[in-house]
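A single protein chain has been omitted from the complex, and every remaining protein chain is retained in its original position.
Our next item is subunit A:
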Amino acid sequence: MQLPLVGVTVMLERNVLQVYPAAESVVGSLHMAHTEWRDAPELPDFSLLKRLARDQLIFLLEQLPGKKDLFIDADLMSPLDRIANVTILKQHEVDKLYKVELKPIVSSSDQLCFLIRPRIQTVKWISDLVNADKVAGRFRRYKIIFTPQKFYACETVLEEQGVYGDVTTDEWNFYILPLDDDILSLELPEFFRDNFLEGDQRWVTTAGSALHLLQSVYGSFSKVYGIGRCAKMVYESWRELMEEGEQRTRQPEFAKVFLVDRDVDFVTPLCSQVVYEGLVDDLFRIKCGSVEFGPDVTSSDKSIKVMLNSQDKVFSEIRNEHFSNVFGFLSQKAKNLQTAYDKRRGMDIQQMKAFVSDELKGLKQEHRLLSLHIGASESMMKKKTKQDFQELLKTEHSLLEGFEIRECITYIEEHINRQVSMIDSLRLLCLLSITENGLLSKDYRSLKAQYLQSYGIKHLLTFANLRQLGLLEEQQAGETLTVMESKVGKLVNDKTVGKLTDAFSSLAKKSNFRALSKRLALVPKSGEEYDLRVPRDMAYVFSGAYIPLSCKLIEQVLERDGWTGLEEVTRMLNGQEFAVTGGSSSSEARNKTDAQRIVLVMFLGGCTFSEISALRFLGKERGCRFIVVTTAITNSARLLEALLDNHA
């Protein structure tokens, strides 16, 4: 059972050592992959969304004529930069820019404009500012621009603080930021915590409006699938918007929409990422489509900010590759680049001139990017090929497979005791709980006690949160299925036992991961070598050990054109699935158009780069393309950090 896993780890190490000989074949396969894309349908132009948002923002700024200081919520800075840079803001009489820090301000301007998310805290801060000015006898004009929408709660705060009449409020309906050709983000990381932990559904309408916006700009959809409570609510909210608005009969630009709740699949975001883009995110944290490489990567004393998207030719070729392939590819690329540079030798003046004007700039650019990515890969190698990481991966894979659980628990215990990493320990604990349908009482208590000893009692609250979400649970004594089954089995004859067990399992809110994994074949059969250079299924994003549940569901539903045949699966996922045929009924006729091969997948609560890579792979296999709409890009660290309770 353990063999293929060791095989993977060995291969990782071997690739490190034998980078150069392997390079040739890796590049070959990459190029093959590249040509397949040509058959893929064209994606709609999402830059339109940016233009719309920019125009509206400018309009709103002009509503407050004259010079003004602009205060921006910290987490809106990067998205705003992608929509309207400082020059554009200055053109519309923004004098100074400040970050909202919830501290007293120093501004001499008579007009203050606040661009914020609708959060009670921030609004309260603004109210305090206004009141302070009043006390000081200072007259200013205040304007609050809420994005993407205002909430009644915020207005209530303004009212309660007695400043409702002093400020004007507006909405900037900036719902979607296109991060790349196929990634659209709502940039709402708090969606996850608010919706799934706090039970606050205020962002549901936002997600509905985002879909409505896409629909009104790019045309309607022929079919909508979804799973999860939130997905259902988002769809309802979207449907209401559709009914209110005018019906337009346009060529749909997307064939299908798939809505999925994050809590349908917690396993995938908890796993360590091993495709290049995911790894970069895990290690360096990609923020709003760009990453800051520190001195250890740039091999200078400066940090460099790099945009990571399909415009970066080097990156776009390696982003979806398993990490073990990347280094080989990069070194081959370096060689090619050298050859291109070497062309200079033996050129006459005329050729040289042409070379300098046509090619040199491109080569230089490529050179720069290449050296950055090589630097990043090296830095990853250093961190990830260490013994620790290998063992971490091994433990994760064992957990996914349900193999040698005792050893895993020992490993986790040691991990906690040694204070290796607060988040990683928590991640392993959650993974253990989900895959095992909760921890045995004895294990749960001892691990929790040890965790608290290592990281402090404040994590009592974290554990409460994790339990509420079903991420980390204690098996209730006598409630395990096997116990139930055996009890019932004595009373009833054998045939009905199966049915009864089903009934019980749907009653208890369990993750049922093991059963799901079996039914959907998420963990590939062991005993076979998995060649990561030529992936055969989506499992490659986790070194061939596990196919992301979320992506597998999407694949299955698209294949079956609905949920039929997946009844048992949806029951194990607590139901709430739906499939609706959209308004454009005439779409049957133009089944074969490009648009029919574009599928929009919306992750409510965030998605990981590994899932995006897996979907890109699936698209390549099926000759279609996926557009991912997500409330935010997430990974294990972000997911768990959102559940810590030390900030509130």
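One rule holds for everything that comes next: a contact is a pair of C-beta atoms (placed from the backbone, for glycine too) under 8 Å apart; a residue touches a chain by one contact, two chains touch by 3 or more; residues count from 1.
Going forward, contacts and distances are computed from a predicted model.
Chain not shown in the complex: UniProt lists it as "Vacuolar protein sorting-associated protein 16 homolog", one of "Vacuolar protein sorting-associated protein 16 homolog", "Mitochondrial import inner membrane translocase subunit", "CCR4-NOT transcription complex subunit 10" or "Carboxypeptidase O". Touch with the chain omitted from the figure is made, among A:R344, A:K458 or A:K518, by A:K458. Contact with the chain not shown here comes from a single listed residue; of A:R51, A:K361, A:K382 or A:R418, that residue is A:R418. For the chain left out of this panel, the touching residue among A:K50, A:K96 or A:K124 is A:K124.
From the set A:A153, A:V534 or A:V580, the residue in touch with the chain omitted from the display is A:A153, counting the whole complex.
The omitted chain makes contact with just one of the residues A:G137, A:G165, A:G199 or A:G346: A:G199. Think of the hidden chain as still there; on subunit A it touches residues 3, 6, 10, 13-14, 17, 120-121, 124, 151-153, 156-157, 160, 194, 198-202, 204-205, 233, 236-237, 240, 244, 387, 413-414, 417-419, 445, 448-450, 452-458, 460-461, 464, 645-646, 648.
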